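The other protein chains are all here in position, but one chain of the complex has been omitted.
To keep things simple, chains are lettered A, B and C as they appear, and every chain counts its residues starting from 1.
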Amino acid sequence: MSHNATNTAEDGKQGGGVSLRWVLHSPLALPLIGLIVVSILMGFASENFFSVGNIMNVLRQVSIVAILAVGMTFVILTGGIDLSVGAVMALSGTIAAGLMVNMGLSGWVGLLAGLGVGVGLGIFNGVMVAWGRMPAIIVTLATMGIARGLGLLYSGGYPISGIPSWISWFGIGRIGIVPVPVIAMVIIYALAWVLLQRTPFGRHVYAIGGNELAAKLSGVKTQMVKLTVYAISGLTSAFAALILTGRLMSGQPNAGVGFELDAIAAVVLGGTAIAGGRGLILGTLIGAVLLGILNNGLNLMGINPYLQDVIKGLIILLAIYIGREW
Amino acid sequence: MSHNATNTAEDGKQGGGVSLRWVLHSPLALPLIGLIVVSILMGFASENFFSVGNIMNVLRQVSIVAILAVGMTFVILTGGIDLSVGAVMALSGTIAAGLMVNMGLSGWVGLLAGLGVGVGLGIFNGVMVAWGRMPAIIVTLATMGIARGLGLLYSGGYPISGIPSWISWFGIGRIGIVPVPVIAMVIIYALAWVLLQRTPFGRHVYAIGGNELAAKLSGVKTQMVKLTVYAISGLTSAFAALILTGRLMSGQPNAGVGFELDAIAAVVLGGTAIAGGRGLILGTLIGAVLLGILNNGLNLMGINPYLQDVIKGLIILLAIYIGREW
Amino acid sequence: AQEDGLKIGMTFQEMNNPYFVSMQEALMAAAEDLGAEVVVTDAGHDVAKQISDVEDMLTQGIDILLLNPTDSAGIESAVHMAKAQDVIVVAVDANANGPVDTFVGSKNRDAGYQSCKYLAEAIGGEGEVAILDGIPVVPILERVEGCKAALDEFDGVTLVDTQNGRQDRSVALGVVENMIQSHQNLAGIFSVNDGGAMGALAAIQGSGRDIKLTSVDGAPEAVAAIAEGGPFIETTAQFPRDQVRVGLAMALAQKWGARVVPSEVPIDVSVIDAENAADFSW
Partner (left out) sequence: MLQLTGIKKRFGTIQVLHGVDLDVRAGEVHALLGENGAGKSTLMKILTGILQPSEGTITIEGETRQFADYDEAIEAGIGIVFQEFSLIPYLTAVENMFLAREIRGPFGLLDRKAMRKRAREILARLEVNVPLDVPIAKLSVAEQQFVEIAKALSLNARILVLDEPTATLTPSEVEHLFKVMRELRKQGVAIIFISHHLEEIFEICDRITVLRDGEYVGDCLVSETDNDRLVEMMVGRRIENSFPEKPGPRPGARVMLECEEVQLRKGGPISDFVLREGEILGFAGLVGSGRTETALAMLGAYPAARCKVMVDGEETRFKEPAEALAHGIGLLPESRKEQGLITSFSILQNISLNNYGKYRKGHWLIDLKKERQDTETAMGQVRVKAQGPMARVDTLSGGNQQKVVIARWLNHQMKVLIFDEPTRGIDVGAKAEIYQLMRAFTAQGYAIIMISSELPEVIGMSDRVCVFRQGGIVATVEGDAINAEEIMTHATTGRVRHVA
């Protein structure tokens, strides 16, 4: 990659607004082109694809993985990885539902507890990685197993249903024609953008991914930043759990198996370097939507589900291959 | 890690045989201590643990993941990763069985075809990583999806049974009291040891993981070495498929889900650095056996399966934490 | 084996599904009555792990093996091993190849057939239907087969889509949303199990369309949803607890010396709809 992914916003300013040249030179260009091409293909293949209903549908479906991918982006930017997001999401939703249903606590208390679970596990990951100096892939792999096991233990393997009905608003509510999960997703991305592009913390995230030792020696609190990054990932997992719980109206200890891989794919499709230091949060959003469109479009076209896996794999390879050197 | 992972054999020689000092200073020391401690604990908890029958039992159970972990070790030593091993194993076994059963080809032809599938997908991964310069985690993630999809497409989702009965020898046969899979595992580890420790290729694998640019500048054919490493991983996946097919007497398109994570855990528990450049193949064997003992011991102790996940996660964390600075 | 107590091992194909969890509960209750020791393992849909689990249980000296196989063909070597140690082997829910003493299982093909017949009748014998498939294991594949056989009997019914919801509520939800988008005239959906059906139900309710839903299992949540009325009109219930109870009884009979235990005990499935849902539970 020969472009600096961290200062695009400013490059844009220098170019005097959003000119075509800027768009083509931005690290977002390729993910965006990929998105457009795939959308057009899907539009040809299925008449329903471009209906407003379907677009909202895709965005709503995408929202959960897209929100998980926000935390994943922070973590990957520092050069780490978080394999526990799916399991943490499931545990957070299960415990939230369990507290409401079995302990009779109010919905808000349950939701707060769910957020607490997510952040808590994120901090656990962060402490292990930053202070324990253990490889992130192993720490979060272990956390994944632990969180899954705890969720199943807590629920005895049953889904927990019977939560207050207003919680469904988070999953299936709408404001105007826009589904609530989509609005939540947009807000979370906006906050993440500000954090990454406009705050010192964000710069430090990029710096650690670029050269951790140099960042540390120049006075960046690298351990604290890493801790925060995993805590953010736990938090976004818990937000995803909130939407999932609203969508399914139950706590599902088995939900989200394999979502970590979808979230990683979204981040990388969005142009973020897997080794850290370079990438844009908006790229991740594009990557997540691209994945969602693939799922949706292949479904709409009625393609054999087994074949869908093959096609998705090939398209991901192609997208990364084209985007690799930009 | 402050010890050189690559020249232990020589250190040993200088010390005049296998002295205690050598054992303590070897990078194998910690995995070995972990293995011994866990074995002793399991022995106390379950009277059957130390029976010869159970030990053979554990080793046979371990063999499949242990063989996958050989290829994974090569890949990780170069600084890469291979998430496709489980799916490639499943596809290789499914196609081998399919050719025997549906096409009526002889067993040997089917097995060779299975090996071909494994190596072919490995080469595909290798080309994408080495010449396509794409991140290994994404390439192999995509290959995982593609291989799974192809296996299910080919078999229509059904397991393929009815293969020649002599193939079961690979899975459940014995030579003396030693199960065939265990013998296969030992031979594969011995070959891998020679390759890594006694051939130029092995040096190059370590060199690429240590500093790829420097290796390239020194004249190492880095792309070719990387290609080979992924091809080896495909090959060991195919060997694992052979044993699996013998054990299950059928081609199972769904087999091996999540095995990639077990294989990675074995490699890292064995003391290999996830960033590459350092590690010993014998460590991987110890790591795989350690994982197998955990599974077996927790089963023998009759622990709730959900709780097993939690305990396994915690023990992996503990093992890595202790081993981290050695 | 310990001389005094009876030791029962049961290996499940998965345990994060209420269907199998309730089997386990019935087993525990029965074993407590008998004063028997129980070992339970979870294969997580992995036959290789299931074989290992059986090996481990044999090491512990079990007398009875209740086997809920992930795959009938794949598990055969474990059956041989168990028989080699004179353990009584009863296959539960799905059959296993090899010298199994008794197979106690529900009729998955029938279940698929009845659900889809109910569905086809409910939409008046004509219209578009779709199948929400699941993990490709034999019982699920049989349900799909049964379903297709039933649909074939109705000339007016066309199967327009088959998608995989992986029996997971969250996955099924998205997949069914897409189905609904792409088939404007969709009138009915058959889900291969209740887990997927609950996701499908949320998708149908979210769309506000009139689509009928049937399924297989009889899980408490599904039964509650059917009792409420709404899109979810039927599930063909299986009897997981009874399967375990009968299976265990067969094994005990043999243990006590019975020489002519039935080699197969089919457990009927039964249609649960709004009329009888209130009174049904596993």
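A few comments on the model shown:
The rule is simple: a contact is a pair of C-beta atoms (placed from the backbone, for glycine too) under 8 Å apart; a residue touches a chain by one contact, two chains touch by 3 or more.
Small disclaimer: the values here were computed from a predicted structure and weren't measured.
In the entire assembly, the chain absent from the figure touches the shown chains A, B. Between the chain not shown and the residues B:A207, B:A241 or B:L317, the one that touches is B:A207. Not every partner is drawn; the one left out touches chain B at residues 2-7, 10-11, 14, 194, 198-200, 203-204, 206-207, 209-211, 213-215, 217-221, 277-278. Taking the complete complex into account, residues 2, 4-7, 10-11, 14, 194, 198-200, 203-204, 206-207, 210-211, 213-223, 277-278 of chain A touch the chain not shown.
Rule of thumb we're sticking to: only the chains that are shown with their structure count from here on.
Common neighbours of chain A and chain B, listed by label, are C. Chain centres here are Cα means. That of chain A falls 34 Å from that of chain C. In chain B, the positions touching at least two other chains are 152, 157, 304, 306. Shared interface positions of chain C, defined as residues touching 2 or more other chains, are 15. Contact residues on chain A toward chain B in their complex (touch as defined above): 81, 83, 128, 132-135, 137-139, 141-146, 148-150, 152-153, 157, 261, 264-265, 268, 273-275, 304, 306-314, 316-317, 320-321, 324-325. On the side of chain A, the complex with chain C involves touching residues 46, 48, 51, 53-54, 57, 60-61, 64, 152, 156-159, 161, 171-172, 244, 247-250, 252-257, 295-296, 299-302, 305-306.
Put simply, chain C touches chain B in their complex at residues 15, 39-42, 44-48, 51-53, 55-57, 59-61, 71-77, 97, 135-138, 141.
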